[in-house]
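Every protein chain but one is kept in place in this view of the complex.
Going by the order they are written in, the chains are A and B; count residues from 1 in each one.
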Amino acid sequence: MTNVAEGVTPGVDNSRPDDSRRGHVPGDSSMWFFVIGDLVIFGVYFVGYMYFRGQNHELFLQSQARLNLDIGAINTVMLLTSSLFVALGTEAARAGNRVAALQRFWIALAFGAAFPLLKMFEWIPEICSGLTPGTNLFFMYYYVMTGMHLCHVALGLVIMCFILRNLRTSKAPKISFVETGATYWHMVDVLWLVLFALLYLMR
Amino acid sequence: MSGSVAEVPKAPAPSAEHATSWRKNRKLDQWIAFWSVPFFFNLFGLVFVPLSWMMPPRSPSSSTPHIVDFMHSHNLLIACVILTLAYGLAPVSNACYLMQVKRMSVSPAFRYSMMIGAITGAIVGMLFPMFCFGLGAFRPGYNSGVLTMLYDFGYLAFIGSLGCFCVMWMAFGLAIILDENGILPKWLGYYTIWQYVTELMAAPVWIVKTGPFAWNGLMTFWFAMTLYVSWQIIVYVCIYRAIKNQPEAELDNASPELRPEAVELRSGTSA
Partner (left out) sequence: MNTRGQRILLWTAPPAVALFALAYLVFPVFSPPLSPTLTPDQVAAFFRGNVTGILGVAILGNLIACSLVPLFAVTAVQISRAATSSTVLTYAYVICVGIGTTAFILADYCWGMAAFRPERDPQLTSLLNDMAWFFFIAPVGTIMVQNLCFALSVYLDERPDPIFPRWVAHFNVATVVLLAPSAFSILYKTGPLAWNGPLSFTLRLTTFAVYIAVMFWALLRAVRYQGDDRVVLA
């Protein structure tokens, strides 16, 4: 258990010293590979969605009207706020201010954890009222895309917990790990913004 | 990639320096296992596509006469025979992953997880669906409802087999990411996470019968296959390199003078 801080943490490149003055790519390059690839995968879904929306405009419009825009909007605010605190926390960690970093990441976690909770309040009434993935093509896209996104959020929350533990227990927190986690979380946020616009807002 | 693997067990090749030198290769077992993979995958492809036209998948909402017609095709029986002869090579292709994971610094628990996923996957994802198609063609005269059920079973089991592969890709991806010996590149570990994601992406095939999310759909079949096939190619290229670059001292059958090094090299493993 004691070797977590000293040992190699997943996906972290320890060979480079943490020197922000040198203008290095923040975090681990493998994480960037993952982020970009993930964006591409979601991108294909977005393109597919747009194409089929063009083919079934009426159907999609009507279905979109049945979404819970309020919860969608609140969730957007939750994620944005969470991302903000992740960015602030990363900055504090870089500056060596561990206490501030911890505080900010705890807040980020709280806001982030609100997302899946609110999602349940959105999905469960929808499913109970008969709006399931099988209802029509719009709802299939809706559930699949927000579902995949939710899995990403869950993973991001787990990563954040590891960041918190790292900040709390180790003498010299691994900045590159913090940056890697932050990169991932910002990606999750960006994906949600696009999803929100496409699914909820676009008319 | 020649089909040379098929000639390996036969009588010694004609006397040429080159021909006998590969038999002295210290990693012969690994190479034989490795080259069986393209052989198996190509055979698989031939059986599924030009032979029986099972793939690309037919539509779940095909009309009943079309389904009945397809299920009565004699080529399905031949496909079944060939595949039941060859499907033992699937474990070999999985063993190629395992032999690299064993070299990693991670716990054997990752390997066991992959093994279990592979055992399950070969049955529910290959043997069982194969026989559903074969059964349809075996006895003419089954009513169309029965043939439709076998048709559904065949395609859903092939394309909708999710969980067994979920655990394989999760364990494989995690193992690569956590590995301290750098056997396979870290980005491959992340790419393997996407393999896991393709399983999630394929889940809708159980729900709809038309459109991009059906078992022959744009998102659940074509897109997922693009990710899946490219990963398969890339992972085997990486494994090829890993086998090639494996120091001889590390091999289980390393000659005695290299032994002391071998012990040290392999002490970097964990529980």
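Here is the rule we use: a residue touches a chain if its C-beta (ideal position, glycine included) is under 8 Å from a C-beta of that chain, and two chains touch if they have at least 3 such contacts.
Note that the structure is predicted; figures quoted are calculated from it, not measured.
Contacts of the undrawn chain with the visible chains, over the full complex, involve A, B. Here one chain is not drawn; of B:Leu28, B:Leu85, B:Ile119 or B:Val237, the residue touching it is B:Ile119. When the whole complex is considered, the residue among B:Val49, B:Met149 or B:Ile233 that touches the unshown chain is B:Met149.
When the whole complex is considered, the residue among B:Ile78, B:Leu200 or B:Leu218 that touches the unshown chain is B:Leu200. The chain not shown here touches subunit B at positions 102, 106-113, 115-120, 123-124, 128, 143, 145-146, 148-149, 152-153, 156-157, 160-164, 166-167, 171, 174-175, 178, 199-200, 203, 206-207, 209, 269-271. Interface residues of subunit A facing the missing partner chain: 1, 3-4, 7, 127, 130, 132, 134.
Everything below uses one rule, namely that only the chains that are shown with their structure count from here on.
Distance between chain centres (mean CA atoms), subunit A to subunit B: 32 Å.
Across the complex, subunit B is touched by residues 8, 10-11, 28-31, 33-34, 37-38, 41, 44-45, 48, 52, 133-134, 137, 140, 144, 147-148, 151 of subunit A.
Those residues of subunit B whose C-beta lies close enough to touch subunit A in the complex are 174, 177-178, 180, 186-187, 189-191, 193-194, 197, 200-201, 204, 207-208, 211-213, 218-219, 223, 227.
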